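Shown here: the complex without one of its protein chains, the others still in place.
And now, subunit A:
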Amino acid sequence: MLGFAQLFASRLVKAAAILIAIVVMNFFLVHAAPGDPATVMAGEAGAADEKFVTQLREQFGLDRPLYEQLGTYIGKVVQGDLGFSYRQQRPVWDILAERLPATLVLTLTAFILALAAGVALGTLAAVTVGTWADSAITVVALLAYATPIYWIGLMLSLLFSIQLGWLPAFGYETIGAGYTGLAHVADVAVHLILPVITLALFYMAGYARLTRASMLEVRSLDFVKTAKAKGLTQGRIVTRHVLRNAILPVITVAGIQAGQLVGGSILIETVFAWPGIGRLAFEAVLQRDYQVLLGIFLVTSVMVILFNILTDILYGLVDPRIQVSQ
């Protein structure tokens, strides 16, 4: 297992380097946009003169040269301090910590559901290739992939919340109900259903198509012929020989998408009024809340890197040839 530990260590070192580069780039990217928090705050305050804006800038350190601001920022980040949001008058880390769980619950549930359903449907389509079941799955996948995600969200909410009244239309929990313990979990779960399904449908479609294509390719390989010649049952051939090999490209794509899920749920969070990171990012952009925006960028970058490492490890576990070529 030495090779495994070595692989992991080398990935961590690379990840740290990448992370620093990301922090620097994010910083400049944010400052490249015109306007700063001082002008926005001054604008919101109504009658503001030049002096007030300058005073705000001095207060927040925005009048310092850019490289000095960068130095301060990196120094703080390395110490685990993401800064202070002057807009909300709270530390950035507190704001993120408040929003992160909601987003993670939403996206991870959707991701796992999408992966499971996508691989299952793709496998079913590949096994029944050319029949009505295959065509039906292909059509459904294509529709789910092509339809705008917010539209599906709106339609689902229209049907299940407004017409049928089965599920809550928006929010993270029933406001003011004050549930605790299991009742709270159940409450969140009910609120979770619609946004999760909406988000999962889109990703599921991709995984289903990918799994189907990959299975059909693997199915024609020689070792599948060997498995048939051994007299194995169809089910065993599909699960043990075809699927196991066909899943590799799905893992690659899923790994890339898993990292993006945190930032990629802005639309869903907006449609379902979900108090997550996505909406926080959106608001932060509108308010020029640099510190919060940089914090979100950092958190999502860490997620991407984390999921990439996880994917690599998973790959090494599924495919024994990977570790050797490393």
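What we mean here is this: contacts are C-beta pairs under 8 Å (C-beta built on N, C-alpha and C of every residue); 3 or more make two chains touch, one makes a residue touch a chain; residues count from 1.
Note that contacts and distances are computed from a predicted model.
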{"item": "Listed names \"Peptidoglycan-associated lipoprotein\", \"Peptidase M23\", \"Aspartyl/glutamyl-tRNA(Asn/Gln) amidotransferase subunit B\" or \"Dipeptide ABC transporter ATP-binding protein\", matching UniProt entry of the absent chain", "value": "\"Dipeptide ABC transporter ATP-binding protein\""}
{"item": "Contacting the left-out chain in the complete assembly, out of A:96, A:156, A:210 or A:227", "value": "A:227"}
{"item": "Residue among A:99, A:191, A:241 or A:288 that touches the chain left out of view", "value": "A:241"}
{"item": "Option touching the unshown chain, where A:65, A:80, A:176 or A:320 are the choices", "value": "A:320"}
{"item": "For subunit A, the residues touching the chain missing from this view", "value": "6, 9-10, 13-14, 221-223, 225-233, 236, 240-241, 244-245, 318-321, 324-326"}
